[in-house]
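Only a single protein chain was left out; the remaining protein chains are all shown in position.
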Amino acid sequence: MTAPTVDGATTGAPDAPRTVSTISWKTPIALAVVLALYALLMLLAPREGSARFALSTPTDFFQIPVYVIPGMGTAWVCAAVAAALLVVSVLATRDGRRTPLWVTSVYAAALLFGFLAWAAAGSPRDLSVVGLLGGAVALSVPLVYGSLSGVIGERSGTINIAIESQLLAGAFTAAVVGSLTNSPWAGLVAAMIAAALVGLVLAVFTITYRVNQIIVGVVLNVLVIGLTSFFYSLVLVPNTQTLNSTTRFERLPIPFLERIPVIGPVLFDQTIVVYLMPVVVFLVWYGLFRTRWGLRLRAVGEHPRAADTVGIEVLRTRYRALLIAGAVGGMGGAFYTVVSINQFNREMTAGAGFIALAAMIFGKWNPIRAALAGLLFGFATNLQNVLSVVGSPVPSQFMLMLPYIVTLFAVAGLVGRSRPPAALARPYTKE
Amino acid sequence: MRLELRGITKRFGALVANDHIDLVVEPGEIHCLLGENGAGKSTLMNVLYGLYDADEGEILLDGEVQNFEGPGDAMGAGIGMVHQHFMLVPVFSVAENVMLGHETTSGPGILDLAAARETVRSTADRFGFHVDPDALVEDLPVGVQQRVEIIKALSRDAQVLVFDEPTAVLTPQETDELMAIMRQLKDEGKAIVFITHKLREVREVADRITVVRHGKVVGEAEPTASDNELASLMVGRAVQLTVDKEPPRHGENELAVEHLVVARPDGQVVVDDVSFTVHGGEILVVAGVQGNGQTELTEALIGLYPDFEGSIRLDGEELKGRSVRKVLDAGVGFVPEDRSTSGLVGEFTIAENLILDRTDGAPFVRAGSLQLGLRDEFAREKVDEFDVRTTGIDLPVGRLSGGNQQKVVLAREMSRELRLLVAAQPTRGVDVGSIEFIHKRIVETRDQGIPVVVVSTELDEAVALADRIMVMYRGRVVGIVPADTPRDVLGLMMAGVAPESEGDAA
Partner (left out) sequence: MSETPDRHSADSSDNRLAADMEKVDPAADPGLAEALEQERAREADEDRWQDAFHRIISGGWAVSLGAILLAVLAGSLMIIVTDEAVQQASGYFFSRPSDTFAAVGEAVGGAYSALFQGAVYNFQAETFAGAIRPLTQTLTNATPLIAAGLGVAIAFRAGLLNIGGQGQMLMSAAAAGWVGFGVTGLPFPLHLILALVAGILAGALWAGIAGLLKARTGAHEVIVTIMLNYVAFYLLSYFLATPGLMQAPGSANPKTPPTPESAQLPPLLGERYNLHWGFILALIAVAVVWWILNRSAVGFSYRAVGQNPRAARVAGIDVSRSTVSVMLVAGALVGLAGVTQVLGTVTTGFGADIDAGIGFDAITVALLGNSNPIGVLGAGILFGGFKAGGSAMQAAEGIPIEIVLVVQSLIVLFIAAPPLVRAIFRLPQPGSKPKKKRSQAARKEVAA
């Protein structure tokens, strides 16, 4: 897939090593395949009628009328836009340049909009854009916190397959402590502590005992499922009133802002855990790339021996990273039992930890990108909910599959190369 | 600052890596620690740097006994180290690497990058070289990376500086520049420990010389001592680095490489338009400083870089586009540069390693099944023939010594019907006895009329073994010259300066 043609242009500087172009055709090929599949769907399953998009909620400053647009017409216009962008990508690749990010972004947005128009066509119900986006934000909370947990751990050199168990442990503990204290805050803090403890176990086995990190992660997931399910049936179920019914965080609508159409209800009528999300994302990003803590953490994840030789305690740094990562993951776990609903259920995280892992990879180990990927996957999950309301022709199972398929494409390098931290999965021994 | 090591002893099990070593380095002095690979130099320095705990002995700085728990303590006490394998984070910028571990911060833990850039600039200016503080280390040439290491040590106000085999990756020119830096540091009053096994460098900069052998100090020498004196001190007997061989008799086989271009996956060209011919019965030594494309050249020869440009023809047969399997089947024997990562499966037995390349059919595989009896018979035969010192053919190969491991590789690669032998660094990390054996086998192969390509970074070995020498620099061929070319000409060629009378570029 790589074009090994010699690129004379970069030979300029006498000291710079000569390079050849390694721009691959993967991006245009991926775009073409997706577009072809989209067109095939439109051709094989055309839909009659118009799509109705509702943008407003009753409390907005002003009301925007429901947009009614022709379903298939819009779908094909979007396909045309996507095709034009595909051409741009092909041309760019042929000239040995990367496909610009805006091209892939607009391409994706166009196809998504076209797909929505197609799916909602002919439905008598309005497709609520607010419901779509608001739900996406809510569903993405555990994914975003989980992916941040993954980013912090992996940047320090430890693969964290155990995000799932951190979410689950957090959810369980938040339910019990939240119920006992009647305080969602206490539940949140307890969840962070519980998930940090899972992180500690991961650290003990991977850092001190140098057990294969993936194996510890997989086993921890099973262990936490076993523990939480065991105590759930034996302790929580008989004592639901005292141990498993929490007070949830209240929504905190922000005055004025919440009444802006579309973004008001989506962004400014949420709970504190959701408001904290961008703050934590920023803090993690800033911490990793602008502080001493982050510089050292990344150093032990990239080249632990080099870090050691300048006096950084590699193992301690990794331990601390996994504890902090666990606490962040625990915030996502708390979402289940003190934000979303008010009680714990067996295996209630249902694989969200693995989607969070996928978001981290998709986000190339960068907290901001990972959070955006988490939002994207939350959106995909919620899309299925919203489409089932308007009576979508796409089976829900395929919508639910989407995040995983996207991740498969991502790790296969079709969405651009990414480079994990160099010392990932390598235990460190000084002597 | 005056450094003194007293009676340092470090044992690994029954092996004594350092045996009561004493060493004194005065401020404003360059003290050379001379010794063969494995003499215990690096171990000693790792003890000094707090990476190893000494079993006995003490470290004194300005007369005070130090107790280093880790490198942090050593650095805090004023010891700086320029490591043989650079201790730099490739994806960090120069400034980030320099500040790592003793970061300047503004506010609570927030990095002050501006200050770090300033440190880099001012230190670099002091020595008259330029380093961009914002460049990523992985984008910098090796020589510049080494300067970053030096800046790193100086930015911590190191008073004792240890250079661990610093010239292994440098061209002669860069080596000269490094020597100048070392002299300047000495003039500033630093105490400098210079670890090396290259005699010329020692005599050029050393104020005092301590020679170590088998973990012991075997003597001190003056910089005025002759090469022979130093060498015999170092090795413990008179060294003879010549290989007995007849003048070449050209055979029928021929390797012809034309306009070979090899690029790494990231697009960097590592072998750039290389053309040469090796006749049967001739040894072509590819010389040059490590990392100038020799490794990739040999790997391309056996098909590890399938999409190179240009052509590789063996007896007129094009090898381009063939898998490694097909190249081996064409009669190519390959001794890879790093036997532990590329040549052998350490956990496999000697017998298993000897048939590692024979899993595709008869005689060792019949109907998908390994012929264990035949394999063991073959293994015993080869162990005898190649004088592999072992307790049995079922010993995991990783438990053999380096020289015996290399003999296993050689035995495997020479047991097929050969039309070409490619050997990369065949004697690296190998004891003197095995070196002689390996050289003998390589010459025997040549005398059978087979073309032989040997990569060597040791000029002595290159001169001793070669019929012709091809010098590579930055992926290009600087020239192909006869083996009796003067050393200084070869040295210049290794720095990229073409010889005045161009050799045959065929």
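By letter and in written order, the chains are A and B; residue numbering begins at 1 in each of them.
Definition applied: a residue touches a chain if its C-beta (ideal position, glycine included) is under 8 Å from a C-beta of that chain, and two chains touch if they have at least 3 such contacts.
Please read all numbers here as calculations on a predicted model, not as lab measurements.
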item: From A:L223, A:I272 or A:I368, residue that would touch the chain that is not displayed; value: A:L223
item: Among A:I29, A:V211 or A:V262, the residue in touch with the chain that has been omitted; value: A:V211
item: Sites on subunit B contacted by the missing partner chain, in the whole complex; value: 12-15, 17, 36-43, 46, 83-85, 164, 265, 302, 304, 306-307, 323-325, 327-329, 334, 336, 338, 340-348, 352, 356-357, 359-360, 365, 368-370, 372, 390-391, 395-396, 398-403, 412, 428-429, 431
item: Footprint left on subunit A by the chain that the document does not show; value: 2, 161, 205, 209-216, 218-223, 225-227, 229-231, 233-235, 305, 351, 354, 357-358, 361, 395, 397-398, 400-401, 404-405, 407-408, 411-413, 420, 422-429, 431
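The rule we apply is simple: only the chains that are shown with their structure count from here on.
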item: Residues of subunit A touching subunit B in the complex; value: 2, 4, 6-7, 15, 17-22, 290-293, 295-296, 298-299, 302-303, 305-313, 419, 422, 430-431
item: Contact footprint of subunit A on subunit B as seen in their complex; value: 49, 51-53, 70-73, 75-76, 81, 83, 86-92, 96-97, 99-103, 105, 109-111, 141, 152, 261, 263, 265-270, 272, 307-309, 474-475
